[in-house]
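A single protein chain has been omitted from the complex, and every remaining protein chain is retained in its original position.
Right after this comes chain A.
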């Protein structure tokens, strides 16, 4: 069923009896050409693009819980492409372009809102670094603008630009950045994939891989064995747990990132503001809640909840630049488990085992990458060659010294 304004009017006049479920709930078949493990944003997007862009058939997405119940439902919904390095910026700009056409492409309202993102500057050295980054963005077809403190004040009059430790001296803006309704991304991709024949199988946990002559030929699941021509893993947060079933050790640790929502307020934040020096960033949802977060907790965990010292640190950062927000009450806080890779960048690559492909290591930046990650992973699965924008995301880059280390932190996952 195609969604449109006309359809809404027609249904309104006929008692809303014509709506059907957005996707089916099929039982698994015994054999597929492609099995995607992980029914999150990346896995569903992969299945969607495999079917739509690469014309593949017989695709299944296996999800151990319900679709969209992992990190695509636990993030702070920001999209942007303000990266520096050659390995990253073309990929994230490709992603932002896909976001811009996404709702028309999959016929679903994902509330893509290009309200702009602003990175704050506090020192001359930081301004130089951000100018360099802005130029790198231009070179890759993205947009960027260096703003003065006065220009920032016009947009955010309540921003404290005179903090003693981190006075605000300007900012790098990307006006095409913004926010998206995160759950709708999972639902839109699920509906788009399902309507092209993809089987989305929920409550189906993968418990092992079956191999014959060194090649993966299928997966053991809580709903029985499912054969597969190719298996793609897209379970960021739990990648190490899944890949340990084929004795792979990955270049990553799992860490928790906490996020927060305040009570609903009248419109106060027109865009996204990041205060990197104070480990704080914030936007306002369309319901009015201030959505904000900061750093990861910094220790290995799979617990999907963090500890209080980081809560205090994030709120202190917020109070330093937005003192007025101290009057707002906190409504909810939660944690999501991140694949923190050794250089802060993701992996989209074949594994050393035939028939087994991997997508993960998204650190705390996987949401904005969802469309390009799905597209590039589908490209890899269908053609066995990497998509041009994702060819740096290889497993062997650590061994070969070709790291993509945006922050220059080295092999220390909790510092990225």
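Here is the rule we use: a residue touches a chain if its C-beta (ideal position, glycine included) is under 8 Å from a C-beta of that chain, and two chains touch if they have at least 3 such contacts; residues count from 1.
Definition applied: contacts and distances are computed from a predicted model.
Chemist: From the list "ABC transporter ATP-binding protein", "Transcriptional regulator", "Sarcosine oxidase subunit delta" or "Putative aldouronate transport system permease protein", give the UniProt name belonging to the chain omitted from this structure.
Modeler: The correct option from "ABC transporter ATP-binding protein", "Transcriptional regulator", "Sarcosine oxidase subunit delta" or "Putative aldouronate transport system permease protein" is "Sarcosine oxidase subunit delta", the UniProt name of the unshown chain.
Chemist: Decide which residue listed in A:159, A:206, A:252 or A:372 touches the omitted chain of the complex.
Modeler: A:252
Chemist: Which residues does chain A use to touch the chain missing from this display?
Modeler: Contacting residues on chain A, toward the hidden partner: 238, 240-241, 244, 249-254, 298-303, 307, 309, 342, 398-399, 411-414.
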